[in-house]
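Reviewing the structure listed below.
Just one protein chain is left out here, and the rest sit where they should.
For chain A:
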Amino acid sequence: MAKFKYYYDLMSQPSRALWIALRLGKIPYEDCPVALRKSEQLKPEYQQINRFQKVPALVDGDFHLGESVAIVRYLADKGQFSEQLYPKALEQRARVDEFLEWQHLGVRLGCATYFLDMWLLPMNGIKPKPSAEKAAILSKNMESQLKILEEIWLKDTPFVVDNKMTVADLFGACEVEQTKLAHYDVGKKFPKIAEWMQRVREQASPHYDAAHEFIYKKSGMKPSNSKL
């Protein structure tokens, strides 16, 4: 089977989730990094790759596909995705889907908005640093989503769907990791999330740490037993 091309940037949360999943599943792919910090996604060449000019994206022969979750499903149906990470059994798969659909406007919107407004945009001079009042609103919005993760998804299971790690955990954890860049310490208010992230990290080792190397370094919030 010819390898598909995987376009990604490890600074992007859904790119990392998919990158870790591909590595865990030992799926061969052609490595196509895209540097968001150099705005490579906005070049006309990249528009030919993905008309929405976002990462991650996939090119398989002449089939072009954006959207991380759509890519997971496409590869799973082609037999190029770990079955443990995206289970085939009807009810389990629907539960993983439930998380993947929830996360967009749930943990992703909350965490990514916080990260963008508190860190990325001010750092690049695109937006001023938020006022204390604004910052409080941003963290309240994010924490209302983290609370759902802590109290509902992780209510009585070690992973978001039952007892085994799935791609849902990877998507969730990569979003929460991103907030470290804005110096948010999730464990202070959400102990279950902090423990869960540790479990995800162990299960997804060593790819999880490799994917988060930059974030650990930049934020100074490296897990104490990381070999990096």
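Basically, contacts are C-beta pairs under 8 Å (C-beta built on N, C-alpha and C of every residue); 3 or more make two chains touch, one makes a residue touch a chain; residues count from 1.
Here, contacts and distances are computed from a predicted model.
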Undepicted complex member, UniProt protein name, chosen from "Cytoplasmic tRNA 2-thiolation protein 2", "Glutathione S-transferase theta-1 isoform X1", "Ubiquitin-related modifier 1" or "EKC/KEOPS complex subunit BUD32": "Glutathione S-transferase theta-1 isoform X1"
Candidates A:35, A:70 or A:228 - the one touching the absent chain: A:70
Touching the absent chain when the full complex is considered, from A:5, A:23, A:104 or A:222: A:104
Touching residue (missing chain; options A:78, A:127, A:140 or A:183): A:78
For chain A, the residues touching the chain missing from this view: 51-52, 63, 65-70, 73-74, 77-78, 90-91, 93-95, 97-98, 100-102, 104-105, 108-109, 148, 152
